[in-house]
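Now for chain A:
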Amino acid sequence: MKKRMLMLMSVVLVFVLVFVAGCGSASTTAPTSNEKKPFVIGAVFDITGPASSLGIPEKNSAQMLVDQINKAGGINGHKVDLKILDDKSTPAEAALDIKQLIEQDHVLAVIGASTSGASMSMVPIAMDKQIPMVSAAASAAIVRPASDHKWIFKTAQPDDLVAKVVVTYLKAHNITSVAFMPVNNDFGNSGLKEFQAQAGAAGINIVTVQKFEASDTDMTAQLTKVKDAKPQAVIVWSTPPSAAYVAKSYKQLGLTMPQIQSHGIGNKSFIDVAGDAANGVIFPAGKLLAVDTLSASDPQKSVLSKYASDYQAAFPGQALSTFGGHAYDATNMVLDALKASGDNPTASSIRDQLEKISNYPGITGVFNMSPSEHNGLDTSSMVWIKIANGKWTLDQN
Partner candidate 1 sequence: MLLEVNNLGKSFGGVKALQGVSFSFAQGQIGALIGPNGAGKTTLFNLLTGVFPPSSGEIHFRKRLLNGMSAVQISALGMARTFQNLQLFTNMSVLENVMVGCHGQTKTGLLGAALRLTSRKEEKHIRKTSLEMLDKVGLMDYADSPADTLPFGQKRLLEIARALAMRPEIILLDEPAAGLNPTESRFLVDLIYRIRSEGATVVLVEHDMETVMELADKIVVLDFGEKIAEGTPVEITRNDRVIEAYLGREVQQPA
Partner candidate 2 sequence: MDSSSLMQYILTGLAQGGLYALIGLGFVLIYNVTGIINFVQGEFVMLGAMLAVTYERMGLPLPLVIVFAVVSVALIGAGLEVISIRPARRATPLTLIIITIGLSMAVRGIALLIWGTDPLVIPAFSGGGPIKILGGALMPQQFWILGATAVSVLGLYIFLDLTVMGKAFRACVINKMGASLMGISPRRMSTLAFALGAAVGALGGVVFAPTLASYDMGMALGVKGFVAAVLGGLTSVPGVILSGFIVGIGESFGTAFISSGYKDAISLFILLLVLLVRPQGLFGIYGGKRV
């Protein structure tokens, strides 16, 4: 009896432990200046947890930009104080983080979060407190419809845009039956929804949908089902490391149809984890990954080159990622909106400036915001990348 109690007790403990591990908090604070009152802005990124491969370059990029501005004397003589919080890749923490930023730090604007789920949980709070928020995450639902999302903007390509790019590619290659493998979180599910919405009209048949968890490390079971369904191509909608385990299991099962992944794998971590199983994978991405092969006439060329060289100088040994670019764009937009707001910027003046952004070349694409469009990107912001020999190469097909 005692033994039985002990065991049951330990099972309960395991649950408690799993829960507790998800909580706790950590924060980073930039030093404040002592001259004119600093402008305080906030950021929430997925610095730890499964999405940390997104959050870390985002944190770095945002901090790098703010440091550059402060070194150059700040904005109209005001230093910028960037408060960065870690949401540990969980929506619940993200909501707490944005509350803390708004209520305790009185930030003028919030950047983040890294993932769609975390961003979605921040949206109602930003709306309620009327603080502009610029998300670096993918899901279109974060900003749509713009009429209901007055205070919310985002810099990453929305899923429907990426889905359009993928559908266009499939049509061009006469692929009419695909398997769809989304990671079971907001990013994957939203990708699935957008793709389903567009595939039918384009005559593309989704023969099976196989989900997996962000923490899974072996996808052979799902891919065996995919294999049995015999699609012409497989579309994977996830981020590393789980996206990389799909590629690994793909290789294990010897699957040969094209493996199309999403823009979610635009960081080095995918190739690191997948190893040679990464070779042959194609995916749509922002132009950053192909910055070296971009023509000089491209409107983004100069901003991309500057970001690439600045980032690699500031964080030697760390690879570029499109996610860092999303946060860089978001931070840049907020800083520019501050600049345009004069000596007394308010949340509402920043919001108005953000909505006026037009023909704005960023890392992610050329942005054109408007009262009805709070992302402002089109398909020209994306290129196809193929991984060959462990490197990103522009896929011209």
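Keep in mind how these were chosen: all candidates are chains of the complex that A comes from, given by their letters.
A few remarks follow.
Convention: a residue touches a chain if its C-beta (ideal position, glycine included) is under 8 Å from a C-beta of that chain, and two chains touch if they have at least 3 such contacts; residues count from 1.
Keep in mind that this is a model prediction, so the values were computed, not measured.
Picking from 1 or 2, the partner of chain A by touch in this complex is candidate 2. Looking at the complex, you find that chain A touches candidate 2 at residues 1, 3-4, 6-11, 13-14, 17-18, 21, 47-49, 52-53, 56, 184, 211-213, 215-218, 220-222, 224-225, 227-228, 240-241, 245, 248, 251-254, 269, 272-273, 275.
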